[in-house]
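Here it is: the structure, laid out below.
Note that one protein chain is taken out, while the other chains of the complex remain in position.
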Amino acid sequence: MPDSLNTDILDPVVNPVEPFLRSDRMPHIWCPGCGIGTTVNSFARALIESKIDLQSLALVSGIGCTGRVAGYVKLDSFHTTHGRAIPFATGLKLANPKLNVIVYSGDGDLSAIGGNHLIHAARRNIDLKVICVNNLIYAMTGGQTAPTTPDHSTTSTNPYGVFEPSFNLPHLVEAAGAVYVARWTTFHVRQLTRSIAEAFQKKGFSFIEVISPCPTLYQRRNKLGDGLDAMKYYKEKSKIRHGTPTSEAGLTMTGEIIVGKFVDRDRPDYQTMMRTQYAESLGERFVEQPEMVCS
Amino acid sequence: MKADPRGVLTGVHFMDGDHACCEGALAAGSRFASGYPITPSTEVVERFASRVPTVGGTFIQMEDELAASITLQGAVWGGAKAFTVTSGPGFSLMMEHIGYAAMTETPCVFVDVQRGGPSTGLPTLPAQADMMQARWGSHGDYEIIALCPNSPQECFDLTVKAFNLAEEFRVPVMFMMDEVVGHMTEKVVIPPADQIEVVPRRHTRKPVADYLPYETNGDMVPEIAHAGEGYKFHITGLTHDERGYPNMTPQIQDKLVRRLQNKILQAADRIAMFEEEQLEGADVVVVSYGITSRVAQRAIEAARKQGLRVGKLRLITAWPFPDKKIRELAANVKAFVVPELNLGQMVREVERSAAGQAKTFAVSHAGGGVHNPEDILKVIVEASRCRTA
Partner (left out) sequence: MAKGRVSIVVERCKACGFCVEFCPTHVLALSSAFNSKGYHPPHVVHPEKCSGCDLCGMYCPDFAICATKVAPAGGGDK
């Protein structure tokens, strides 16, 4: 006889992250064992921990499974086009510098079609907090190869095995100029929360990569089990090594995963540099941008 | 609402169309532009880059047109009036985001200073071959508004109008210049700010609890809120309902795209702007726009000197296409003559609207220069001689 579920079923309001969710849209579309929800959980807890003013937050996502995050968080949120969350977020931030702008998107969205925007925003040090959920695949469209898919993986567009080298995202964004670079997995829920909270304190381009399971496509096609198996792999094979040179932080299909905070440096953000340059060149003729109020 | 004097360069100027367009944007209240260099449009943003730090605003040159065309939209949702500027190849790159603006109802302006195409084509020479693209370039069903200036003065006046239409209808407006109008230098009179009418953003006054981002009343245009004001709204390019939430059913799709279409089409009479001359009793009406309208004027006058009854209809609004006007004229004239710097684009719309009631003659020119007035005159004469349809 099946168990009855009479265990305490309390009002969901008790869940500390509930105020950050669009409860009217739950349950969400992500697969059983998908790690994206876990990253959102960590993200919401970072919002609580950092005591950030929720009204000042804007979240921008692209297209893909992670792109759907924008639709589930109760913030001013924008589900934009594939690869273009970062330029959209740039426009938001420049028009209203008081906003805390988060870009929450996937590995394919940010590093393939969005790759150009990723490196330029890092170069410019635009004050954005980028959370890149890396499930090593294009999940939403059915499991195609992404620039992050590890060598020898099987995907729907590399049915005989991936033979391209994959991106080392922390290395890429560090080289492009990011001031805060960290990588965690969905196993590292507490550390992820802490990194996100730290990024909120940082001015400039912050990039947090979160390795996350895609049970339906990546895990299944590569006979790596389900989401829980991935989590166990992360637990077993992750090594927390803060300050590791990012060039040594590449990923393979079943090898070691170096996690931690890799880069935490300071340099002036885009808007600071812009104002400084204008003030220097124009002197008294420089007019600061007023608050953009249109009515 | 009157223009903010800080952005208005009141005075009598000798400037080219690109520069005048920039001044129009500033006068309209735009304080944000994102761009990417492309001949013959670049001067618009070069001037903006130079002017805006002295007025109070931001210009950013993005890494490509894919970025430029969406950065401006982020700025709109952050509270700014924003635009970008491009030409053929860049316009093609911007198409996805024009569709995004139409779908999310983001008020903004896209300036296309048309040049020879297709592909790299003729970077420094004129054409008018993006007219259909302005209307149909992005995928799916949507409507836009397109304006065609024919002088630097109009580049100023109509840019203000473009921003006003964008705000009124929450739609991306295509500002279809051409290389000649953009690079032609003429007198441009910029009036004092209190003589320039500017439409403010249709910002909601509803309290947070009552606000739905895509709820509409009679005029089918929803009220907007900006990020950072506490509304916690969701915007998506997916088919969505009044809450802004993805709702991907045929019923919601039908409701949404028809509203996006109807909010423009049902106001088409209000939006339409033309210049009319001697349409009463005309046998032939020359329909033209942009720089071609100025060349056509020469041909029209020559034809009239020959005793022909030629009317002029200059399209200032090219989209939505003035079906009604053409239909009415078609009932009374023998023929339309449509000179264009392309191999036949707006002429198709004229022919469609005329519905066989009048003949339609194209005067095509593949671009790279302007028509020879004689070539237009020849067709006007031929059109006058044709038998009534």
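Of note:
We just call them A and B in the order they show up, numbering each chain from 1.
Throughout what follows, a residue touches a chain if its C-beta (ideal position, glycine included) is under 8 Å from a C-beta of that chain, and two chains touch if they have at least 3 such contacts.
It should be emphasised that the depicted structure is a prediction, and the values quoted were computed from it without experimental measurement.
In terms of the touch definition stated at the top, the absent chain reaches A within the entire complex.
In the complete complex, the hidden chain is touched by one of A:G33, A:G91, A:G143 or A:G260, namely A:G33. What subunit A contributes to its contact with the hidden chain is residues 2-5, 7-12, 14-18, 21, 26-28, 30-38, 40-42, 45, 186, 189-190, 193, 226-228, 231-232.
To be clear about the criterion, only the chains that are shown with their structure count from here on.
Our note on geometry: subunit A versus subunit B, Cα centroid distance of 38 Å, whole angstroms. Within the complex, the subunit A residues that touch subunit B are 22, 25, 54-56, 58, 60, 70-71, 74-81, 83-84, 87-96, 98-99, 116-117, 120, 274, 278, 282, 285-295.
By the touch rule above, subunit B contacts subunit A in their complex via residues 6, 29, 31-32, 34, 53-58, 60, 62-64, 66-68, 70-82, 96-97, 100, 200-201, 203, 226-238, 245-246.
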